[in-house]
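Apart from one protein chain that is not included, each protein chain of the complex appears where it belongs.
Chain lettering (A and B) follows the sequence in which the chains are written, and residue indices restart at 1 in each chain.
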Amino acid sequence: MTAAVLLVALALVAVAGFAVVATHDPKRQAITLTVFSLCLTVLFVVFQAPDVALSELAVGAAIVPLLVLLTLRKTGKR
Amino acid sequence: MRTRDVVGTAGLIGVAALFAAALTRMPAAGTASHVYRDLVLPWGFREATPNLVSSINFDLRALDTLGEETIVAAAVVGTLALLQPPENEPKPDSHGYVLPAVKLAGFLLLPVSVLLGIDIVLHGHLTPGGGFQGGVVLATGWHLLYLSGSYRALARLRPIDWCEYAEAAATGLYVVTGLMGLAVGGSFLSNVLPLGQFGSLLSSGTVLVLSVLIGIEVAAGFVVLLSRFFVHGLAEQ
């Protein structure tokens, strides 16, 4: 049972990672990066690592997309 | 295709072949033999720290964490040096519109997020959490002011000078705690405070103190970092 959950989580992470790299527009990449971080958080919880999941959720779903969007706002005006 | 693509694809195929050769010779994931886990488990009971990851971060390998927090401080200093304040200040958004549902959600969730961040930091030695996670949750929760309010609200309610002082102070106090361990216990960053009872809030000695210091440093560092990005991203051209 755990093996099935683990395989599904790994598949989600692989697909989401491909979506992040394949998105060429950085504005859209911020959204796919958030989804990728969420899938990664689920994978870390299945790996029995709650500390790592907390870290990844706060950093990858809130801080890095905010930084990316603020950078794009500044570079997009050039 | 460009030359870069050809060379790059050849390199990636080579790395993939190396991965396949290495990963097939590794022990399978999910086995029961973990040497480090067997060494850390009695240490956690001895130092009265239920959360083994916090015990490793702030007790067994606390010197490592000193290096990591120095990297955080150095990266914040580097970013501040790169992003000097621009010529014109950001104007308050006059044409921004926030949905009333988002405003209500932010109003309700801001105190919950800040309390949750403080709780994660303080209970770092008992439940999943610690300085790093709690600090990031604190910094992010505070910026709900911007997401569901306006930038002017965030700029007014964000004590940026205190955050800069707090970050530097927390980084330094980590070393002071280590020196105290050196003076009392004989080795740098040794656990010299009373260990207390297993599972109570005031237990596990310096793990709690170091966790709080790292929480302050990470939260203040991220607030300062984000503030400089805001000033640059929202400035009128």
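Here, a residue touches a chain if its C-beta (ideal position, glycine included) is under 8 Å from a C-beta of that chain, and two chains touch if they have at least 3 such contacts.
Throughout what follows, contacts and distances are computed from a predicted model.
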Assuming one chain is omitted from the figure, identify its UniProt name from "NADH-quinone oxidoreductase subunit K", "RNA polymerase sigma factor", "Ribose ABC transporter membrane protein" or "Insulinase family protein". "NADH-quinone oxidoreductase subunit K"
Left-out chain, listing which of the shown chains it touches: A, B
Listed residues B:78, B:159, B:172 or B:194, member touching the removed chain: B:78
Touching the hidden chain in the complete assembly: which of B:143, B:158 or B:232 does that? B:232
Residues on chain A facing the left-out chain by the touch rule are 2-3, 6-7, 10, 13-14, 17-18, 20-21, 24, 26, 29-30, 33, 36, 40, 43-44, 47-52, 54-56, 59-60, 63-64, 67-68, 71-72, 74-75, 78
On chain B, where is the contact patch with the chain that was removed from view? 4-5, 8, 12, 15-16, 19-20, 23, 26, 28-32, 34, 36-37, 40-41, 44-45, 50-53, 55-57, 61, 64-65, 68, 71-72, 75-76, 78-79, 82-83, 127-128, 130, 132-133, 135-136, 198-199, 218, 221-222, 225, 228-229, 232
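Following the convention adopted for this analysis, only the chains that are shown with their structure count from here on.
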When the C-alpha atoms of chain A and chain B are each averaged to a single point, how far apart are the two points in Å? 17
Quick check on the complex: what are the chain A residues that touch chain B? 50-51, 54-55, 58-59, 62-63, 66-67, 69-71, 73-74, 77
For the chain B and chain A complex, residues of the former touching the latter: 51, 53-54, 120, 128-130, 132-133, 136-137, 139-140, 143, 222, 225-226, 229-230, 232-235, 237
